[in-house]
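A single protein chain has been removed from this complex, and every other one stays in its place.
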Amino acid sequence: MPKDFATSQEVRWCPGCGDYAILKAVQKALADVGANPANTAFVSGIGCAARFPYYIETYGFHTIHGRAPAIATGLKLANPELDVWVVTGDGDGLSIGGNHLMHTLRRNVGLKVLLFNNEIYGLTKGQYSPTSRIGTTSPSSPRGSVDAPISPGQFVMGCGAHFFARGVDTDKVGMSDVLRQVHAFTGTAFVEIFQNCIVYNEDVFANFTERKTAADTQLHLKHGEPMLFGENNDKGIRFNQETWSLEVVDATDSLNEVLVHDEGNAIVARLLIDLHLPVAMGVIYRQPAVSFEDAFYAHHPSRMERKKSITDFIRGPSSWTVD
Amino acid sequence: MPKDFATSQEVRWCPGCGDYAILKAVQKALADVGANPANTAFVSGIGCAARFPYYIETYGFHTIHGRAPAIATGLKLANPELDVWVVTGDGDGLSIGGNHLMHTLRRNVGLKVLLFNNEIYGLTKGQYSPTSRIGTTSPSSPRGSVDAPISPGQFVMGCGAHFFARGVDTDKVGMSDVLRQVHAFTGTAFVEIFQNCIVYNEDVFANFTERKTAADTQLHLKHGEPMLFGENNDKGIRFNQETWSLEVVDATDSLNEVLVHDEGNAIVARLLIDLHLPVAMGVIYRQPAVSFEDAFYAHHPSRMERKKSITDFIRGPSSWTVD
Amino acid sequence: MNRNNDVDSIVIRLAGDSGDGIQLMGSQFAVSTALAGADFATFPDYPAEIRAPVGTTFGVSAYQINLGGGPITTAGDAPEVLVAFNPAALKVSLPLLDKGALILINNDSFTARNLVKAGYDTDPREDGTLNDFQIVTADISHLNLEAVKEFGLSKSEGGRCKNFYALGMLLWMFDRELESVEAWISRRLADQATMRDANIRALHAGHAFAETAEMSANLSQIQLAEADMEPGEYRSITGAEALALGLAAAGELAKTQVMFCSYPITPASPLLHRLTRLAEMGVGTFQAEDEIAAICAAIGASYGGMIGVTSSSGPGIALKTEAMGLAVSAELPLVIVNWQRGGPSTGLPTKTEQSDLYQAVYGRNADTPLPVLSASTSGECFEMAIEATRIAIRHMTPVILLADGYLSNAAEPWRIPDMAAFEPITKNIVPESDDSPQRRAFTRDEKSLGRPWVTPGMPDLLHRIGGLEKDVETGHISYDPANHQRMTDMRAAKIDAVAEFIDDQRIEHGPDSGDIVVVGWGSTYGPIYQATRRTGVSFVHLRHINPLPRNLGEILGRFDKILMPEMNNGQLSTVLRDKLCMETLPFSKVTGQPFLIREIVEKIESLRGDV
Partner (left out) sequence: MNRNNDVDSIVIRLAGDSGDGIQLMGSQFAVSTALAGADFATFPDYPAEIRAPVGTTFGVSAYQINLGGGPITTAGDAPEVLVAFNPAALKVSLPLLDKGALILINNDSFTARNLVKAGYDTDPREDGTLNDFQIVTADISHLNLEAVKEFGLSKSEGGRCKNFYALGMLLWMFDRELESVEAWISRRLADQATMRDANIRALHAGHAFAETAEMSANLSQIQLAEADMEPGEYRSITGAEALALGLAAAGELAKTQVMFCSYPITPASPLLHRLTRLAEMGVGTFQAEDEIAAICAAIGASYGGMIGVTSSSGPGIALKTEAMGLAVSAELPLVIVNWQRGGPSTGLPTKTEQSDLYQAVYGRNADTPLPVLSASTSGECFEMAIEATRIAIRHMTPVILLADGYLSNAAEPWRIPDMAAFEPITKNIVPESDDSPQRRAFTRDEKSLGRPWVTPGMPDLLHRIGGLEKDVETGHISYDPANHQRMTDMRAAKIDAVAEFIDDQRIEHGPDSGDIVVVGWGSTYGPIYQATRRTGVSFVHLRHINPLPRNLGEILGRFDKILMPEMNNGQLSTVLRDKLCMETLPFSKVTGQPFLIREIVEKIESLRGDV
């Protein structure tokens, strides 16, 4: 039951914050897949998002700003049997923590990384973040920010990610589908979750997250199925080789031209990540590969068991006796 | 004259190190473009590569491990008139310094970044680096490394780079061509230089850097020209839409299918980066955009000039007088 | 509380939900108070959560003001007037009050639901909880809505005027004018005419209501003594505001731009926010990707010829320590501001503490000394920012300036200084000589040991700097053992040399010698000031912590006991034992809260008992 995954702690996000819906979705997904709470650990950095572990009845470690992936890597190495989740924000994960994220991804450490992207630093009261759009006005950019933002999707692909997915905080169906697949993945499963910060960046994603228009503004991907969207699946996505880009076509006319989603295609994944409207959701890229901990243990002569005692080693290459 | 750019300091790399050739190439390129030494600054981190500033007669700052891009950003902001070069290694730039590199690239700070990739930590005596291939044996991986390496090219593209080029340490012609273009670029110009560490990682790139076979193993790109290589330019690169990948074709037969290099095409750039043999060289991607410092100054109400005195501000919103 | 009488000073605490506009109300009250000639000090005390659930105790936002005849140096120990906007505010504030305090309660908010949220089983207004206090209740929410009805606002919009209604009442109580607040509302809401008018109406309505018969039966006007302040022009200022202005002023004095590079963190962010508004004074702000990048960009800016400044709080400063070593080694100027907060680790981020002194004085690898300064009051942040910059440029060194979470937000009246009274900040001169540029760039001033500030772009001075050990004379890399010793000695001597330029330590007040001297630093200035005045003991307060003023040892040597109240576990005591080899009596309070005056008074009295 999802509520078995709720802790006794009072949840302290702002009323109306998108984090509540994500918490619910994760609790539900863990219940759905029958996760063992004692074998599950949530590791987070610092930020509003990073308060997450206090609210979920598993092991939890609220660490320091930006370092959750590194701490989680150590945890996973020490106990590869655990399900280790990392909860981070766009500041925590992509500003101060970018380096650890990069190396986690390239190593393919078996972590489930949920990045709550609200395009703002929530906890420190609303400064622009590395995902904020140019021109974002905030306490640290009263005349609008000038920094070009990073695309989380392009960044993780550039780091050699093996799993990249997207979801919307309030989209129960889409989120629980994605989270189940995250749970099943070996290696780093990275999810960008569009999260609404109602206090400092209200409705930045409204143009595609509004329920009413979602069918037309979101493209829900399923491996092996054509990329269709719209109220009646009447629109599709086609690759235009002239312009080397994706474009929307009328699916009723030209169904045969509509791309079929192949999760293993890194090139199309990058085109999908850049798609503006509709915005691609679900598992955009998945290319399984051996996880870092598996490679580590496979390679470790004793699989971290003590096969010899110190007394077998302590003499070194040569020793002598004084009597 | 290139030798005007040599300092009085004895060069202290290992005899035979690829760094010597790069130093020469840079000295020559600066002389060729008529750079003003007093207006040029080289900023480096720590590593063999990072000793570079001592050997070039311009301003120079040998800083700390991984932080050169951040220091250079401050320098460029303080004086945008300077030509600021960053010299870094695969460890300095991509291990400890990955985060700063990422943010430099997304912001498009006007720095010329030369990353000497020797796939090893030279200065600390040969441990494997984040670009070392799986299985690299080194003092810290006596049984071979297990970490999957990062691709510098994919990484910088994922960070939103606007300029990515490649060169080989000993390739005078290619290097000086690339360096001239780097010099001319506004924004972050990033070059991966394949550099031979003869002590700890000799000949890792020999399969494509050998002079004799270079014509067949390197693809030298020129904007607007077909992607041809081979002794007689008899081979070409074609895009296979079935497999979404690049492949080698006989250029005499199917010249019309050979791709024409478009520096602005980020998708093809990524395919080129992954090309194994031939290895793509030269300017792989270039998509000019406003630099961070230009955006910063354009946006700064006084362009960093003091327009008002403290006495105009010091009263704040209201003041009163006590007599 | 001493109602119906003239009082010397009074402590008022406003408390309500985060959404109630308490901070605004408080700061407006402070300013209108000051305009009428009172001295004041404030202490904003708000929750860690951004917007905690309405009505909860952990969502309570408070603002404490101490006002009256001066000098007022703290926000006061126990509030004598409490304005409680809801049951949770009452609940968390009650333990702070002494018997007899006046509590003004917003009746409307005492609903069953809110009582439960605050954790009250029964209504405190009725169950005897408040027996020891004077209670005045009013239906503030309701009265306010009535007052602004005509503007046709929604219920929630109308409700947002409530703080001005209550402010109107307060202003009547203290016989203050409404003009300044009215002017402020008009400025702030210039383009929202309806809200502007509604707020002004609420203000007047609250004032009028307090004046009416029903209210004034319970509530009477209080006449505050006028403060005896030095003549001059004053403004209200927080530490963050003063430090921002100080940095800008330092830039002007040095005829150089200021490049401020930082990464947001509580409670350091307000300085960043303030500085973004000083662009026309030659101040640039760069929000870096992390603290390391921030200090590095500042170092780069200094290398490029602007004054590089960075700021953070403890955990962020920790990340900067490696780069500080580079700035020491490369001999570049740099100002590092630390707004201390409760620790270790994330600790109590919104609470104040002064526990980063060890880190500032000793917290680097190797022998890496640098000057450490500290600001005592919000206003003093201005001068200390100038002093830090002056030292950084004169000695070509990074300088740490310690402030804290309390100073960042606390407002006080500040006499606007005459800028002409500050000496310009001058740079060391590049020697004219035939020496190599490298040597010229490292020719140090004989007295300050600061080298010239040579920056890329200057013709004929090309040279190279870095973090490897350098020859003490030529500035080239040197692995020579004897040279390393000389450089180590030079770096120590350079920081010691700062003492030759700074003012001698003075005694704030009290006798020149005697049984007890109280030694403080930083924001404990306020409570120590009052406690030592009340008890008549001597008070020494440090602004320069490394190096210490030359005469400090001599001064302290004239007293039998050195009492050191600190919001940490005795860190300044370590420094004084280290540098002066003097026995001290540490007096620690590590609760995230400033000292109360009475705590220090009691300590002094108990010590006296011992003497």
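Chains: A, B and C, in written order; residue numbering restarts at 1 for each.
The working rule: a contact is a pair of C-beta atoms (placed from the backbone, for glycine too) under 8 Å apart; a residue touches a chain by one contact, two chains touch by 3 or more.
Since the model is a prediction, treat every value here as computed from it, not as a measurement.
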Of C:Arg176, C:Arg235, C:Arg491 or C:Lys603, the one touching the omitted chain in the full complex: C:Arg491
Options B:Thr40, B:Thr73 or B:Gln127, residue touching the unrepresented chain: B:Gln127
Residue numbers in chain B that touch the chain omitted from display: 10, 12-15, 46, 48, 62, 64-66, 95-96, 98, 121-125, 127-128, 130, 139-143, 147, 199
Residues in chain A touching the chain absent from view: 7, 9, 37-41, 43, 46, 53-54, 57-64, 67, 70-79, 81-82, 99-100, 102-103, 296, 300-302, 304-311, 313-323
Touching residues on chain C - with respect to the absent chain: 48, 58, 292, 313-319, 321-322, 325-326, 328-330, 340, 342-348, 351, 353, 355-356, 358-359, 361-368, 466-469, 479, 481-482, 484-485, 488, 491-492, 568-569, 571, 574, 577-578, 581, 583, 589-593
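By definition in this document, only the chains that are shown with their structure count from here on.
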Of A-C and B-C, pair with higher C-beta contact tally: B-C
Mean-CA-position distance for chain B and chain A (Å): 29
Gap in Å, rounded to a whole number, between the CA centres of chain C and chain B: 44
Cα-centroid distance, chain A relative to chain C, in whole angstrom: 39
Multi-partner residues of chain A (each touching 2 or more other chains): 95-96, 98, 130, 143, 147
Contacts with 2+ other chains: residues of chain C: 289-290
